[in-house]
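Here the complex is missing one protein chain, while the rest keep their positions.
Chain lettering (A, B and C) follows the sequence in which the chains are written, and residue indices restart at 1 in each chain.
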Amino acid sequence: MPPKAADYCVVARMLVSIKVRYFASLSEKAGKSESDMAVSRTLKVSEVWRLDTGGIAMPDNLLAAVNMEYADLEAQVYDGDEVAFFPPVTGG
Amino acid sequence: MPPKAADYCVVARMLVSIKVRYFASLSEKAGKSESDMAVSRTLKVSEVWRLDTGGIAMPDNLLAAVNMEYADLEAQVYDGDEVAFFPPVTGG
Amino acid sequence: MNVKICYEPFDAWEEIRQYQKAFVDVVGKYGATSLFIGTMRDFNEGETIQSMSLVHYPGMTEKQLHKILVEAGQKWKILDALIVHRVGEIRPDDSIVLVAVWSAHRGDAFDACRYIMEALKSTAPFWKKEVLESGQQRWVEKNTDGYRKI
Partner (left out) sequence: MNVKICYEPFDAWEEIRQYQKAFVDVVGKYGATSLFIGTMRDFNEGETIQSMSLVHYPGMTEKQLHKILVEAGQKWKILDALIVHRVGEIRPDDSIVLVAVWSAHRGDAFDACRYIMEALKSTAPFWKKEVLESGQQRWVEKNTDGYRKI
């Protein structure tokens, strides 16, 4: 059964919820340790940074994870994803 | 004062005492774990083996120590020295 | 293979002893255990360190550490492996990390233990903030490469 016009409208107004987390020095830089974004399209990781930090310059050594796995800054982020930003790790 | 003839005679009849020890499979091969040799001259390590074992063929992988330090088979052995023969070590 | 995050001080020797008690099926099979313990020093980069705050990314940390153990198990023949890592407020002489690897032969145990430790240092999401003698705080900026001679 072909979709009805009303379905397209719903799709066009879709809500993409993204949880954003900042760790270590980046939570101080961003001024928050987490936030919940709601946007109307899927985003790249780098766009999440830009939009959620309000355009703070991206540190050279920035690391990112999507759903707790390392991710490229060009990776796509979907509804319900958790995106994390952090500096080089220093455990051990 | 020049030495007297009698001193030379004493030197010529000098006694070289050597303690010989065998470890692991070599004590079974030699049929003893130690012996005390008394010879009238200093010996090479290889001569100690030959004389003390009664000419048992020297194993290819024979190791030797003089006074508890690894030694070459050509090394000289002096009075009071302890010479040990053993196979490759297998500790750890 | 197991990963443990500790919020309180841990005794590395006791952790290992307890872990080995559950070793029913590998008793007699492992000839080699290689361990590494990282301990908090009271100095770093020329400064005296009073204490340290170790933060982590709960969830991702465990996931990443498990991934490292699986990778080590693909590269070397290991019978078991354990990672214990401390987080929270840490004092000099406290254990920070314990890595243990059990295998039949020592080459595998040594290589895998070192691999796990280096992978942890470069990829596990932990961050250290040092409190200097003056009370000033600073984030540790990066870990060094443990294979490279300094």
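Assume a contact is a pair of C-beta atoms (placed from the backbone, for glycine too) under 8 Å apart; a residue touches a chain by one contact, two chains touch by 3 or more.
These numbers come from a predicted model, not from an experiment.
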{"item": "Among the chains presented, those that the missing one touches", "value": "B, C"}
{"item": "Of B:I18, B:L43 or B:A84, the one touching the omitted chain in the full complex", "value": "B:A84"}
{"item": "Subunit B residues touching the omitted chain (full complex)", "value": "21, 23-25, 61, 65, 68-70, 84, 86-92"}
{"item": "For subunit C, the residues touching the chain missing from this view", "value": "13-14, 16-17, 27-43, 92-93, 104-107, 109-110, 113-114, 117, 144, 146-150"}
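We take it that only the chains that are shown with their structure count from here on.
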{"item": "Maximum centroid distance from subunit C, chain identifier (CA atoms)", "value": "B"}
{"item": "Chain centre separation in whole Å, for subunit C relative to subunit B (CA means)", "value": "51"}
{"item": "Between subunit A and subunit C, centroid-to-centroid distance (C-alpha), Å", "value": "30"}
{"item": "Approximate Å spacing (C-alpha centroids) for the pair subunit A, subunit B", "value": "78"}
{"item": "Junction residues of subunit C, two or more chains touched", "value": "none"}
{"item": "Touching two or more other chains - residue numbers and ranges from subunit A", "value": "none"}
